[in-house]
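Attaching a single structure in structure tokens format; questions to follow.
Some chains omitted; the rest stay in position.
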Amino acid sequence: MLIALLTDFGYKDSFVGTVKGVIKSINPSVDIIDITHGISSFNILEGALALKASYKYFPKYTIFTVVVDPGVGSERKAVVVKTKNYIFIAPDNGVLSLALQEENIEKIVEIENQEFLLKSDNNTFHGRDIFAPVAAYISRGVDISLFGRQINKINEINLPKVIKKNGEIIGQILMFDKFGNAITNLENLPQKMKRAWVRDIPIKKVANNFQEGDRQFPSLIKGSFGLYEIFLKEDSAKDKLNLNVGDPIRIQI
Amino acid sequence: MLIALLTDFGYKDSFVGTVKGVIKSINPSVDIIDITHGISSFNILEGALALKASYKYFPKYTIFTVVVDPGVGSERKAVVVKTKNYIFIAPDNGVLSLALQEENIEKIVEIENQEFLLKSDNNTFHGRDIFAPVAAYISRGVDISLFGRQINKINEINLPKVIKKNGEIIGQILMFDKFGNAITNLENLPQKMKRAWVRDIPIKKVANNFQEGDRQFPSLIKGSFGLYEIFLKEDSAKDKLNLNVGDPIRIQI
């Protein structure tokens, strides 16, 4: 069995190691893969995008443990979601919802049964106390219905909508990747484009690969998130063009 | 067998990969878990706190390999410490001492036997040349007494003391976690508190979870290090309040 971890725990502290220690204490033979722990702190949308971009590349029955959890310790639910091919474990804050839009959900369970959880005198680390042990027990074959009662739906987030008006398509920057490429909410581009801008900066072209881009002016490319990205050739569009999350991209059609 | 790594080697270079290559060359079937490699360079206290916060969550007989080692290549000792449940390998600079205060030490050995170590024409990477092979041989069942002579004690570091005077309890900030929470040296708070400040900034409350905090003014919470943390709700206390290691926290009782 394979447990895949995706969190905003970062790489500075022992948080990720502790989660793995808990898992290995319960199931020593399970395989653990890090998707990433570099999600921006508290950023549910980034976590949801990273999960959506990656989960389909994992083997069937992978147990995804997704902890971007600003509400840790509060009343938000913790859930296990079973789909045809996968198991997802996460706080019920929408971080699973972009991936689950593509999956057939078979069952959702709210994690309530304290028997499977770690006791603690602090209330700040449910990755350790709730999500890790639940993932580990699932990897050992524990039926998910034992964790709590079945519920009907989970919370959702949605990408900001693309707007069409006055002969323009208007999208926006959702996040940046490690290379400084700006991931937008544009899944498709119109067949015929006249001109395009990010903020007030003209976009040079739609490229088929990064080498076709320009070093000074931004270009667009369909990227590995399944979304169009704004990039500079071998440079950081974020830093060099001083882009920010939320900046508009306008396309004249 | 499980080897857990905790270092200040960072994620930029091939240092961690090299350590793992050495281990796998000696014991291909051993399981290696990263606790973290993000300890601030040379920061023994941070390493000791990260180890203390995490080691108990690992399976019995885990071999902890802890390399925060500003004295690499100098006269400082390298040691193996066996407790009832675990093995710890580290430079003898105090990085193990906070964890070991909670453990019953059974045996300490100074690593001297060159037979188990890698030869090298440089003297800057004992993670590769000393700590990795020793961990790997232990995981293969080599008795720790073969690495060198038994010694009686290791060097210790201690957390800065909490001070009580003039009706005040005075602690300080030890370090920051990835979220910008400030970890203090306060393990317990007095039953009755009047007011509290970090530096000259009033502390709003003691919260039970991060959602109960405030976005502008700092709150306190018992965190996963077993210590009280100063935090802002869904924001970085470090950045937004401009906090620094060593800043005092004062509590009127």
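Read from first to last, the chains carry the letters A and B; within each, the first residue is number 1.
Assume a contact is a pair of C-beta atoms (placed from the backbone, for glycine too) under 8 Å apart; a residue touches a chain by one contact, two chains touch by 3 or more.
Please read all numbers here as calculations on a predicted model, not as lab measurements.
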| message | Quick check on the homomer: 2 copies visible, but what's the full number in the structure file? | response | 3
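What we mean here is this: only the chains that are shown with their structure count from here on.
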| task | Quick one: report the Å distance separating subunit A from subunit B, using the average Cα coordinate of each chain. | result | 29
| Tell me, which parts of subunit A touch subunit B in their complex? | 8-18, 20-22, 24-25, 28, 32, 41-42, 70-74, 120-125, 128
| Touching residues (chain side subunit B, partner subunit A) in the complex | 2, 4, 6, 11, 31, 33-39, 50-51, 53-55, 57-59, 62, 177-180, 208-212, 221-224, 226, 229, 234, 236
